[in-house]
Every structure is written in structure tokens, then in C-alpha cells.
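Take a look at the following structure, please.
Only one protein chain is missing from this complex, and each of the others stays in its spot.
Moving on, here comes subunit A:
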Amino acid sequence: MGRYVVRRLLQMIPVFLGTTFLIYFMVYQLGGDPISAMFGDKAADPVFVRQMREEYHLNDPLIVQYWYYLTGLLTGDFGTSFSGIPVADELKRAFPISIRLALIAFAIEIVVGVGAGLLAGLRRGKFADSVVLVTTLIVISIPVFVLGYVVQYWLGLKWQLFPATATPGDPTWEDLILPGIVLGSLSLAFVARLTRTSIAENMRADFVRTATAKGLPRRRVVTVHLLRNSLIPVVTFLGADLGALMAGAIVTEGIFNVDGVGRLIYLAVTKHENATVVGAVAALVIVYLVMNLIVDLLYAVLDPRIRYA
């Protein structure tokens, strides 16, 4: 087990190098001169431009620039944006907000998704099952920006159940409930359907029949014997999804004015703040890799047939 974890952690190094270089390369390829961009419509001051290009190594070839960036990373320096703010500070501000948002979405996903899936799976072909199937189909078909505005209008403005937009800078937990619902809705639908299929399949499993034949109460058969086995595929999905929730909130964060990682990346791309884009995405890559490792380890906990050596 320990050796497996060490091996997996070591494997992250080439993956991390590869992804950061790819991102660096792509941002570089976006073109446009970030320094001139700072001046907008006005003519750029040539002295300032030269000075900036020198300071940010913009005259060097790509590979050299990447080398500077990488050596900086190793000493804990994420670089500095062109407007002079250390990228590390920007990340420190944005990540906690996105993590909070992702956790809310995640909690809704688990509670509602697994609950609905369990209900539908146990009553396959009955009314409750059809309701879950149709509802999830609708949720899956609606684009996030439509769902976002609809939720914001009805729940936030019309009925005023929750704040319609987040407090700028430091949103409260309450502020994040609506964006959390919107962000989690798509995955919620997937989780519900995945759980439903898995439950319905395992309902016919021999070990569930054995549990019934042992004279266990139905509640125990379902929660102890059926659910644990059925959640194995769901956990895989949920683990990979937690990373996606943090990265995939660009639209949602935009609608609800949440200052998270999604918005940070979006703004950085439009302003050609290369260091910020690469830094934020690299951090997300690490989140993904770590989440994947945790899911794989959790697998072995849920299913003793899986052993890592």
C-alpha cells in the first residue's frame, strides 16, 4: 500500500511537467502582446515595453521562458502577473472560494443524487423511477447558463430564498448555495442515474438474496448489503467529479459573480496574464491528480478484492 502511494506520487511528476508545459505552450500560442494590451487603445511607451519584456523574459525562446517558470515553481514562486500581483496571492484568494463552492455542489450531489438513485433503483419501473429518469434527463439536456439564469431568477430574485449574487471578494456559505445547486446539477443527474442502474443491478445479486434469506430486516439488506456494493462505481465518478467541479465553474461563477478560480482563469485569459493562467491550471492539475489517487485508494477500502502492491 505505502509503496503504491509513493509510486503514484512519483508518477505525478512527469504528468505535472507535461501538463504545465502544454498549458504554457498553448497560452504562448494565443499570441498577442500582453504588454501592449495593457495600454488598450493608447500607444505603448517603447521604453516601458522594453523594460517589461526584459523583466518577464518575453524576448527569450519558449523553452527558456518555461525553464524560468519551472525553476521559480520549485522555489515556491508561482510568478508575478503583469500588473505586479504575485500569482500565489491570487490563487490563495480564489481557491478557498472555489473549494467552498465545490463542496456545496458536492454535498448536494451526494445527498440528492444518491438518494434519488436509490429510490429509483429500488422502485424500478414504478412512478418514482419515472420521475427521477425524466427529471434527470431534463437537467442533463439544459445548458448550464440557462439553468443558472433560471435558478437565479426564480429562487434568487422572485422568491428570494437565497442571495441571487455573491458578495464580491469573500462570498458567504449562503451566497454559494444557488451557484452550488447549479454547478452540482449536471453531476447530480449523472450520480442519480449511475446509482439507480447499480442498485437495480445488484438487487438481483445472489448476495442480496442471501441477506434476505438470513432473515435480515429489509432496511439492513438495503443499507448494509445492497448500498455498499452499489456505491463503488458512484465513488469513482464522484472523485473525478470533485476536481471537475472546481475547474468547471467558469460559467456558474460568472453568472453568480463568485470570485473563484473559474473567474480568475477567465479574466486572466482575456488579459493575457500568462503566469496566472498557467499557475491556476497547474494547481487544478494537482487537485485532479490527488483526487484520482484518493479515489483509487478509496476503492480498496470499499472493495476488499482490490489490493494495491
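The working rule: a residue touches a chain if its C-beta (ideal position, glycine included) is under 8 Å from a C-beta of that chain, and two chains touch if they have at least 3 such contacts; residues count from 1.
In this text, contacts and distances are computed from a predicted model.
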"Cytochrome c-type biogenesis protein CcmF", "ABC transporter ATP-binding protein", "Methanesulfonate monooxygenase, hydroxylase beta subunit" or "RNA polymerase sigma factor" - which is the UniProt name of the missing chain: "ABC transporter ATP-binding protein"
Given A:11, A:51, A:130 or A:210, the one touching the chain that is not displayed: A:210
Option from A:229, A:252 or A:274 whose C-beta touches the chain left out: A:229
For subunit A, residues in touch with the removed chain: 204-207, 209-217, 220, 225, 228-229, 302-305
